[in-house]
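The complex is shown incomplete by one protein chain, all other protein chains being positioned as in the whole.
By written order: A and B. Residues from 1 in each chain.
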Amino acid sequence: MSEKVITCTLNGVILTAISGQSIAAAMISSGERINRTTRIDGSFRGIFCGIGACFDCLVVVDGVSNQRACITEVRNGMTIQTQRGAGP
Amino acid sequence: MIRSEVIVVGAGPAGMNAALHAANSECEVLLIDNGNRLGGQYWRHMPKERDSLNYSLHYDFAKAVKLRDAVLNHDKITVKSQAQIWSATANDKGVVLHALAPRNLGDLPTEIVFETQHLILATGAYDRALPFPGWNIPGVMTPGAAQSLLKGHGVVAGKKMVIAGTGPFLLPVASSLVEQGVEVVGLFEAHSPKRWVRHLSVLLSNLGKLFEGFHYAWILNRHAVRMKFGYAVVEAHASDAGILTAVTVARIRPDFTILVGSEKRIECDAAAIGWGFTPDTSLAGALGLPQKVDVDGAVVVSVDERQVALANSEMSVHAAGEVTGVGGSVLSLHEGALAGLSCALLRGKITEKQYRDSTKNIYAARLHAEKFARVLKDVYVVPDGWRNWVTPSTLICRCEEVSCGQVDAAVDELGARNSRDVKLFSRVGMGMCQGRVCGRNIAGYLGTDDADRIRNARRPIIAPITLGELAQDPLL
Partner (left out) sequence: MKRTADAVIVGAGIVGVTTALALTNAGFKVVIVDRGSVANGTTGSGEGNILVSDKEPGAELELAMRSRDGWFELALDVGDLDESGGFELEAKGGVVVSRSEDGLLHLLKLAQEQSKVGIDTRALSPSELLELEPNISKEIPGGVWYPQDAQCQPMLAAAKIMRVFRSRGGEFHRDTAVRKIRTQAIEGDLSVTGVETDQGDISTPLVVNATGTWAGDIAKMARSSLPIAPRRGFILVSVPAPHLIFHKVYDADYVANVASGAAELQSSAVVEGTRSGTILIGASRERVGFNSDLNVAILRQLAAQAIELFPILATVQLLRAYSGFRPFAPDHLPVIGEDATVKGLWHNVGHEGAGIGLSPASAQLIVEMITGQKTFMNPSAFSPGRFGNHE
C-alpha cells in the first residue's frame, strides 16, 4: 500500500488529503482553522486536544453532526461541513 | 459477544507490553484500542509507508517498531483497533465491555460486546489545559494536539508557533516542529530549571533521560530556539476573523501568579500550551475501580505492587501506565510487563516462583522509573496561581460555555461548595467532554477535597453512542 490522495469536500469546496489523515489534519493543512461555531455565543472553535478527549473540533460528516474531526479519518467522497451550534 | 482469556484496553507502551508479556506466558490476549494503529498517544505514527518520517519524528521509534511488530506477529494476541468502549461493567465473575467497532476492516462501527475474567487497563492520559482569557480561540491547542497532527498525520499546526506550559513534553514537541520548518517564536517553560537542583542525583542516575533532553536542546539550538523559563501564556488574541493572531506572555512567580508589568505580546498563528497530563480514568470509573488523587492532583487508579486494582478468586482488573499516575513511557512499559505477568500468574500459566524470578528486575526498574516520575511531578508542579489569570468572562467549561463568573455566582449566590453543586447550578462539566477538560480545573478553582475530585471524574457513558445503536441489543 502506498500513500493515496483522498478527495472530499469541505463546505462544498474540494479538500484533498492523504489516506490515513484525520479530518482535522486535512482541514489544518488546507488552512482552515475553524471547525465549528458554539451553541451559546456562536464563537469559533478549532482543534484543541487533538486526541478525541475534548470534543471541541466537532464537524458534520455526511450529514451527521458531532463528529470529532481529530479522530475521524478522511474518506473519498466524504462531505464535511463546519458545524453550527448543535448542528448540523 | 467476544470472549478472551485476557483483555488489554489501550495499545500504548503499557498496553502493548502488558499484552506481550501475558501472551509470552501462553495467555490468549485481546488488545483493544480506539486508534487506527498501535502505539497510543506516545508512539502515535503514520502508516508504514511513511516510516522514514515516523523515524525522524520520534526519538525512540525503533523501540516502538520492535514492540509493535512483536505484538502484531504474536499468534496469541488478537488486535482490535478502532474500538471505542462506551460502557463497561464489572461484577465478581468478570468484566463486560461494550464497544463500537467495525466488525471487519472498512465496515462502519457496530456494537460489539467483549467479556473477560482478566482485564488490563492501560487507557493512558491526555494533556492538561488550564483556562486563560482566549484559550478557546481556534489556533490555541494542547502540545498533544500539535504533536498528534504532526506524528499521526504529517501536518504542522501552524507556521509561527508559541509552545508553552510546563514539563519535559514541551521539548520534543518544539523540536519536532522546528525540524518540520515551523518558526517557533517562543518556547516558555513556567518553572525555573533551578528546581532540578534538589534532584541532581536522580537526574544523574537517569542519564538516558538527560541525553534525550540534550538531544532536543541540540535540535532547538541548531534552529536558534531558546527556552525561556518562568513565563506563561496568560492571554490569547483573535483576529477579526476569529482566529489566533497573538498571545500575551508574562513572567510568573513559582506559585504561578503573574508579575504585573512583565506582559509581552507575541504574534503567532498557533500556540501549543500544556500543563502536564490527566489520566483517562473514564473506564476505570465505570468499572468501579478504587481511585485516589495523586500528588499532582490527578485522579488515578489505585493499584497494588502487582498492578492489581481489583481481584477475587475468579476475576481481576489490572491497571498499568499513565492511568495509575503519570510517569512516562519507561515506567509505563515496566508497569505493563508486571500487569501482563500477574495475569499469567492468576491464570496459572506461570508459577509464583516463575513470576518472582521474571519480575525481580522489572520491580527494580519500575522503582527507579517511579522515583524519576515523582521528581518530575515535583519539578513541574502546577500550583493554583493560574486562578489569577482568569477574568469573570473567561470560560472554564468550554463545552457548555460556562464562565468563571458563572461559577463564582453559583458559589456566592446559590451556596455551591463542591463540583457537583456547581455542575447542577451552572452546567459546568455537563457538556460533551463530560468534564474531561474542566473537571480538574473546577476542583482546583473551588479548592475541593479528594473525594470530590474522584466523584466528579465519574462518567459511566464513556463515549457517545447514538440512541439507534443503543437500542439494538448486539446479543439478541
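Operating definition for what follows: a contact is a pair of C-beta atoms (placed from the backbone, for glycine too) under 8 Å apart; a residue touches a chain by one contact, two chains touch by 3 or more.
This is a predicted model, so every value here is computed, not measured.
Shown chains touched by the missing chain in the whole complex: A, B. Listed here are the subunit B residues that touch the chain not shown: 87, 89, 98, 286, 288, 400, 413-418, 420-421, 424-425, 427, 430-432, 434, 459-461, 464-468, 470-473. Touch with the hidden chain on the side of subunit A covers residues 39, 64, 66, 85-88.
Here is the rule we go by: only the chains that are shown with their structure count from here on.
Taking each chain's centre as the average of its CA atoms, subunit A and subunit B sit 23 Å apart. Listing the residues of subunit B that touch subunit A in their complex gives 34-36, 41, 46-50, 126-127, 129, 136-142, 144-149, 152-155, 157, 238, 242-244, 280, 398-401, 431-433, 436-437, 464.
Only residues 1-3, 18-22, 24-26, 28-29, 33-35, 38-41, 43-56, 58, 66, 70-71, 73 of subunit A touch subunit B when the two sit together in their complex.
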